[in-house]
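One protein chain is absent from this view; the other protein chains keep their places.
Coming up: subunit A.
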Amino acid sequence: MATVASVWASPPTRTPLIENLVSGVDRYNPNNVGILEDYLYHQIRSEEYDCLANLAILKLYQFNPDLYNPDVVINILIKALTSSPFPDFNLCLSLLDERPISQNPDEPDPLPTLLPVLTTLYNLLQQCRFPAFWAMYRSEEAEALRDNYTVECVGFEDAVRGVVIRAVKAAFKRIGKARLESYLDLSGDELAVYVEKLGWTFEVSIGVVAVPPNLDNNPQSTVVQEAIQLPQLTKIIKHAALIA
């Protein structure tokens, strides 16, 4: 069975061509950066995500500063933003070496101004401060990010909602409607449709949404009993055998 981590490390949507680049030595060939960048834009358009392929782009940028393309970096970070429970956003930042400010005044590098916005958004999601996330995302500060980037990223807002749902699903049995609205940035009918799509139920009379039981929202008190394995006893048995 495919585990969470194996899907993350190697999503089923990855093509053999990309797999070859991600896993082989061809990943270091600067001539392949175009293929990987095209693949990123494919992810942007079709709600796919492949962290390792995107890290391969950043690796090429790290070794070949001439290839650096701020738009690509920003798009990678936007995709990484919503990849909980994996720390992809920071993994991407780890590969971004400090670089001198762009020498070309005609083409200012948008990354230095957008990076603090993206980082703040990431931290808000990390800290489950969802209403604050939406407020920040809709604010004037993030306007450039919205108008130039996330608008192109199909399903970005739904991806954020995915992060919310993962957090809510684990922590709640039932959650108030108003609270869920503020977390998902949806109201009224939109919320009803969304909740229905999730398979969650609206308990209209008391104004709460019931989250179906899952592995995480069903805490049980347990007592863990010890289990003795034979190897733990080998020393004793060996000694006894020697004596006998």
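One rule holds for everything that comes next: a residue touches a chain if its C-beta (ideal position, glycine included) is under 8 Å from a C-beta of that chain, and two chains touch if they have at least 3 such contacts; residues count from 1.
Everything below uses one rule, namely that contacts and distances are computed from a predicted model.
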Among "Anaphase-promoting complex subunit 2", "Superoxide dismutase mitochondrial", "Eukaryotic translation initiation factor 3 subunit L" or "Macro domain-containing protein", find the name that the UniProt record gives to the complex chain excluded from display.
"Eukaryotic translation initiation factor 3 subunit L"
The one residue from A:Thr15, A:Ser46 or A:Asn123 touching the chain left out of view is A:Asn123
The listed residue (A:Asn20, A:Thr201 or A:Asn217) that touches the chain absent from the view is A:Asn217
Chain not shown, touching residues in subunit A:
3-6, 9, 23, 25, 28, 51-52, 55, 59, 62-63, 65, 84-87, 90-91, 93-95, 97-100, 103, 119, 123, 126-131, 167-168, 170-176, 179, 206, 208, 215-226, 228, 232-233, 235-236, 239-240, 243-244
